[in-house]
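== chain A ==
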Amino acid sequence: MESLTLNHFLTLSAILFSLGVFGVMTRRNAVVVLMGIELMLNSANINLIAFSRFNGNLDGQMLAIFVIVLAAAEAAVALAIILNMYSNLKTVNLDEVDQLKE
Partner candidate 1 sequence: MILSGLIFIPMIIALLMIVVPKEKTAVFRWGAILASVIQLALVAILVQNYDLTKAGINEAAGYQFVENYSWIKVSAGSYGILDISYTLGIDGLSLPMLILTAFVGLIGVISSFSIEKYIKGYFISYLILLSAMTGVFAALDFFLFYLFWEMMLIPMYFLIGIWGGPRREYAAIKFFLYTFIGSLLMLLVIIGLYFSYVTNPGAAPEDMIHSFNMITMMNQGNLVAGSLLSVEHWRHVAFILMFLGFAVKIPMFPFHTWLPDAHVEAPTPISVILAGVLLKMGTYGLVRVLWPIFPESVLYFAWLIALFGVINILYGALTAMGQTDLKKLIAYSSISHMGFVLLGLASLTTEGTMGAMVQMFSHGIISAMLFLVVGVIYDRAHHRDIDGFGGLAKQMPVYAGITLFAFFASLGLPGLSGFVAEALVFMGGFSQPVTQNLTIIATLGMLITAIYYLWTYQKVFTGELNPKYTGLTEINSRELTMMTALGVSILLVGIYPSSLTDLMTVSVNHLNDLVKSAGTVMVGLN
Partner candidate 2 sequence: MEVIMFWILAVIIVASAIATVFSKNIIYSAFSLLFSFLGVAGIYAMLSADFLAVTQIMVYVGGILTLLLFGVMLTNRITTMSLKTDVFNFIPGLIIAAVMLGSLLYVIWVTGTWAKHSPAVWDTTVESIGTLTITQYLLPFEMVAIILLVAVVGASYIARKDKQNIKS
């Protein structure tokens, strides 16, 4: 068995990302969509950290930290929006929400 290369990680990250995309695209429940987004962010972080390692410096890791922090903030805001949406529209199903239209 060969040793691990960067491509392994990148491929993993690509698969994870695509799954995230699929989730975001197809799920009806806003919370699950949010989960898909988290998956995508995670895949990005894998990339960053892998690059960081194979570049020999910590810039990627630093960036990943910021991503994690922002993801937390994002999750908080997004959930707040979902709660608001729920209290106003009585639903969290995105296909029933088209308030953005006009």
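Going forward, a contact is a pair of C-beta atoms (placed from the backbone, for glycine too) under 8 Å apart; a residue touches a chain by one contact, two chains touch by 3 or more; residues count from 1.
For anyone wondering why these and not others, all candidates are chains of the complex that A comes from, given by their letters.
Bear in mind the structure is a predicted one, so any value in this text is a computation, not a measurement.
Student: Given the complex, what touches chain A, 1 or 2?
Tutor: Result for chain A: touching candidate is 2.
Student: Mind pulling up the chain A residues that touch candidate 2 in the complex?
Tutor: It is residues 1-12, 14-23, 25-32, 34-36, 38-39, 42, 45-46, 49-58, 61-62, 64-66, 68-77, 79-84, 86-88, 92-93, 95 of chain A that touch candidate 2.
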